[in-house]
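In this view, the complex is presented without one of its protein chains, the others remaining in place.
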Amino acid sequence: MPDWLTNIVGSDVAAWLDYVTNGRHLQWYASFGYTIGAALLGGAVALVLGLTAAALRRSRFLPVRLASAGYANIVRGVPDVLFFLFFPLAFEQALEWIVATGACSVEERAASSALWPPCRDANIFFSTTQYFLLASVTLGIVYGAFASSVIHGATAAVPRAQLEAARAFGMSERQVLWRVQIRQMWIYALPGLSNVWMLLVKSTSLLSLLQINDIVMWADRLGAPNFQSRAGPIHPDWRWRYYLVLLVFYIALTWLSERFFRWLRRRAGRGMIAAEA
Amino acid sequence: MVAPVLEVIDLHKRHGALEVLKGVSFTAAPGEVVALIGSSGAGKSTLLRCINMLDVPDQGTVIVDGEAISMGGPPGHRHPDDPAQLRRIRSEIAMVFQSFNLWSHMTVLRNVMEAPLHVQKRPRAEVEAQARALLDKVGLADKADSWPAQLSGGQQQRAAIARALCINPKVMLFDEPTSALDPELEGEVLRVIKLLADEGRTMILVTHDMRLAADVADRVIFLHQGAIEESGPVAEVFANPRSARLRQFLAAGGRPTGTDLASAADEGVAQA
Partner (left out) sequence: MGFLEAIVSDIGSLAVPALFNVYFAVASIPVGFVLAVLLALARHSRRPVLSRFAAVYIYAFRGSPLFIQLFMVYSLMLSLNLSLWRPWGVDGFVLHPLFLGPLVLTLNTTAYTAEIIFGALRTVPQGELDAARAYGMSPWRQFRSVIWPNTIRVAWPAYTNEVVFLFQATALVYFALPVVDQQRDLMSKATDLFYRDFNVFAHYAVAAGYFLVISWLIFVGCGAVNRRLNAHVAPQRRVALRYAPKYLR
């Protein structure tokens, strides 16, 4: 902390500033970016998956339709945290299993005392970045199921008369779908998608369960009673204060998202929905 | 002269900048049927709603059977200041709405019994007997256990009239009871209203139907832009309207003419 600043703000405030800008705090602040990044990436994956699943739900082939509906309903019927734990672990084990078919000899398998992985060479360690990607994809898979239901419903909500009018002007089924139905679908889907986005944002708080050093993990560490002056002033259990910061962060994020979606809806709905007060 | 059942003194009511009632006074004697006519927007519904304080008048007094509804608060924020009294008086005034307003989650019979049971706190057996008798009277004996949504508009309005009768009201307020109905359903409701008039009930009847007014009313009040323009015995007023506006109104068939036409008439008067 430069002296001139200490002179201006006084030593008490300076000590505070020092504390909240120490190395561990800076890492904490950086992890907010992580969370937002995971949300954005997860949202993108969810949108793509949602659109795909909704499209498949209109497929001519019954098994495809069933698979798509099953995806949407099963994922939604199970807590998101279950998928958060299950999917990355399952993915890892699947990879390890594939690796093991090549890497492990029969003797090695027999010699391995652990239940998993089959042998030492097949053990996979993900890097932080890989974990981050995996977490984002998991978010995307879970909320893609929600998005697919929203999009499926919105597509059906487009008035039939609009489609018939398009057919009456000689559009092909393809053109009707892309030029009229999907264009209008967005307006019906936006409120639901906005809901899904809010859920997704809130579930980024679960990232710490995937061994990612996210804002929750850091809040826990920084707030825990500490007795090492290296980490800043010695303080008792301050965790609830740190969690309070997280609560405010999420509320602010929700508020911003709401404003964004309201803006988007007004733009998308030009001419179709009256301006909201 | 008999004491009036309902006495309205100098009611004023504004909605924002619009002065809807500009000092309306009238009385209704026991057994009298008063028809309230006037073009759309004249303030007829507002007047009716001010009588039982669904809308609170800015100024003026309402007296029901000799008892004034107690009002308090500073000017501009006046309100009934005795809730218990207001509830009691309200339960002596029955209102029949243009859009029926039956409670949609109760059967017809329960609609009729609700206020007598829970506001007037009368014994259930007595109320149920009366309710069934009244439903029979309006021709709905077989619909007692139906839901309002299963009835036609005319049936719903007759059920609403039974509901109004079951509180043994001193005064009945009707706000255009037939104008939400198809012409072929009007008749059944009109018959019930005539029946009630013949029974000698005190009624204030807002209507656009001049034939109904001529048929059942003893007295007519013509409301124009929030003030009583003309009033008198029904035969006299209809046969011999004194004001130009009422003549204009009657010539237009008493149909809702809209404020535009009414103000056009104003100009005509001014030029004459």
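We call the chains A and B, going by the order they appear; numbering starts again at 1 in every chain.
To be clear about the criterion, contacts are C-beta pairs under 8 Å (C-beta built on N, C-alpha and C of every residue); 3 or more make two chains touch, one makes a residue touch a chain.
What you see is a predicted model; the values in this text were computed from it and never measured.
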Selected residue (touches chain absent from view) among B:2, B:125 or B:149: B:149
Option touching the unshown chain, where A:99, A:158, A:199 or A:268 are the choices: A:199
Absent-chain contact - pick from A:41, A:85, A:124 or A:268: A:85
Chain A residues that touch the omitted chain in the full complex: 73-74, 76-82, 85-86, 89-90, 93, 115-116, 146, 149, 192, 195, 198-199, 202-206, 209, 216, 219-220, 223, 236-240, 243-244, 246-247, 250-251, 254-255
For chain B, residues in touch with the removed chain: 52, 54, 83, 86-91, 93-95, 97, 99-107, 114-115, 118-119, 147-150, 163, 167
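The working rule: only the chains that are shown with their structure count from here on.
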Centroid distance [mean C-alpha coordinates] between chain B and chain A, Å: 60
